[in-house]
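What follows is an incomplete set of chains from the complex, kept in their original frame.
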Amino acid sequence: MRPSGRNVSEMRPISIETGVTRHAEGSCLIKCGDTHVLCTATIDERVPPFLKNSGLGWVTAEYGMLPRATHTRMRREAKNGQSGRTQEIQRLIGRSLRAGIDRVALGERQIVVDCDVIQADGGTRCASITGGWVALKLAIAKLMKAGLITSDPMMENVAAVSCGIYAGQTVVDLDYAEDSEAGTDGNFVMTGSGKLIELQASAEGATFSRQQFNELLDLAEAGVAELVAAQNAAVA
Amino acid sequence: MRPSGRNVSEMRPISIETGVTRHAEGSCLIKCGDTHVLCTATIDERVPPFLKNSGLGWVTAEYGMLPRATHTRMRREAKNGQSGRTQEIQRLIGRSLRAGIDRVALGERQIVVDCDVIQADGGTRCASITGGWVALKLAIAKLMKAGLITSDPMMENVAAVSCGIYAGQTVVDLDYAEDSEAGTDGNFVMTGSGKLIELQASAEGATFSRQQFNELLDLAEAGVAELVAAQNAAVA
């Protein structure tokens, strides 16, 4: 039995509200149950130095958490610098979003996607990827509407869900109560057509079998399909 | 003529929504026009070292801004550490809120008020003080309801507004368009009964007269009264 009463393959309610901030070129507030992430996309006409004169675009991401997004207040990262965990997460978000983009079509410009967790209840990196894609899509739509881009660089939806082994059962979309107890948990980033972008599965003080991993992947495929539907509804 | 069309003594629309995050002991989202600040109050049963065994409580504040809260994206402070400006603002917020608190009645515990700017359009430090007071009030109400505090430590409302000289006129509640052009601007922190907690007025590349300063103070008194009414409505 899951703490939330959900069955093993049941996702939390998904809500994606777009256009939530006045300044960003694209933005949304994604809610996966009690995990709320504000995603904004900023268009920067300059690319990083390693892409100067390459004709290729770039998408990068930054991730943060408000100090009281969590049950217990966390120290503000601006006081000590970004932790290794934060850097690992934001590299994952950036890598994932780039997999859905045609960087030639984007042209030599950069889009910075900021994912700031307003409230956390597990799965913040996955929600950031799913919401980040929406913000990115909206910013690019603006570029296309302005005629700055002619061929759509958005090749496919990109979305992510966590799955894990909780109380011996493989379950989808872990909330914090599950995540903190799970022996094995993983993050699965996929495209709208079900191709894989990134898989991470990790056991802490435990191991898992190949059979169990396959079950996690089955759950993730179904979960991502629900997220992709929500993305498409939001940007329609 | 003000860019927003307001007259010189007209405040922006004020909205204070409470209970906006699940984990914090007190919280609100304050909107002063297009300036939106999320304020949370966290109760910490430990005080800073210099107050150990003093019997006195403490209120402190931290301030941050999401990278794309502003028109142009700002560098994330977690990457370089807090700027001097950020530290100056959060010391001001903490000092202001402490002025409205009876630290003996609070007892030997600390309340940390986090003010995170979600969207900025001028006056973020004043909105943080005004909204921070609401979050603080709600957290203390929780302590009183739980019987952990018996005598109410909230002595008076604390609220703040900016005033300045724009296009030669003294005006209240500057938005970004005014703030970036004003020769003189100031922040005025007051209590519900009109007592002064902190005055700051500063000219950049200009000077101002004592007469002008008195006009700014008149405007501030009226503006703070409106903010205090909105605070009281929010926590009623």
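We just call them A and B in the order they show up, numbering each chain from 1.
Here is the rule we use: a contact is a pair of C-beta atoms (placed from the backbone, for glycine too) under 8 Å apart; a residue touches a chain by one contact, two chains touch by 3 or more.
Everything quoted here is computed from the prediction, not taken from an experiment.
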- Query: Once every copy is counted, not just the 2 shown, what does the total come to?
  - Reply: 6
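Keep in mind that, in the parts below, only the chains that are shown with their structure count from here on.
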- Averaging only over C-alpha atoms, locate the centres of subunit A and subunit B and give their separation in whole Å. 33
- Contacts from subunit B onto subunit A in the complex sit at residues 21-24, 27, 34, 38, 40, 42, 44, 62, 64, 66-71, 73, 76-79, 81-82, 86, 112, 114, 116, 118-119, 121
